[in-house]
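The complex appears here minus one protein chain, its other protein chains still in place.
And now, subunit A:
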Amino acid sequence: MPCSGNDSSRIAVCSAWLGGVGERETEAITIPNAPRSDLNPKSVSAFSLSFSTPWATVPLCSPNTTLKKSNTTAATHQEIVSLYQRFCQLDRNGGGFVSADELLSIPEVAVNPLSQRLMGILNGLNFKEFVAFLSAFSPRATQQQKIEFIFRVYDSDCNGKVTFSDILDILRDLTGQFISEQQREQVLTRVLEESGYAKDSTLGISDFTKVLGNTGIKMDVEVPID
């Protein structure tokens, strides 16, 4: 449903980022929260759309006065500009997309335990997709969007299901050689069982919402404005 229907509005959002900010308010951009069907690999573009919402639509959602509204818009516009500068800086060969190699040349990224996994998502993104990726970290993104993002990191084959081995892969990245493979499996099996899941059961996005949604997830990254 959202895959085909939202294409035009996505372009509108994008032009609003990069071009005139003021015009954006006249355009009725209503983007539904990504339904779970978005998580299949065919609708990656629609998926990125749903993630792009916090950056672009917040001014529209804000029920405050016009003055307040324009302030927020300016800040968002500033953030997009900053992100664009950053993107150009990272894209050293100027190809219009960032490669895993370029990103791993940032030492802080290279030492991150999940860097290899994230590179699978980040490799070859253009600017629009780059912003969409980062928008899950916007302070204005909803809890649901953040959970969906985490789900996507787990769901390596993008089939909307997270299996035992998916979780084990992430756990392996996080613990490295400091827990043996056998012990890792034991730990995960036990923890899953205690939460009422079997080893061979798969977790959907609703399970993630249930497990992670109770207490707030802190996943906010401020875009530095120079």
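FYI, contacts are C-beta pairs under 8 Å (C-beta built on N, C-alpha and C of every residue); 3 or more make two chains touch, one makes a residue touch a chain; residues count from 1.
One rule holds for everything that comes next: contacts and distances are computed from a predicted model.
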Undisplayed chain, where the name is taken from the UniProt record, one of "N-alpha-acetyltransferase 35, NatC auxiliary subunit", "Phospholipid/glycerol acyltransferase domain-containing protein", "Centromere protein X isoform X1" or "Rabenosyn-5": "Phospholipid/glycerol acyltransferase domain-containing protein"
Hidden partner chain, touching residue among A:V81, A:C158 or A:L192: A:L192
Subunit A residues touching the omitted chain (full complex): 83, 86, 89-90, 101, 103-116, 118, 122, 134, 136-137, 146, 149-150, 153-154, 167, 170-171, 174-179, 187-188, 190-192, 194-195, 197, 208, 211-212, 214-215, 217-221, 223-224
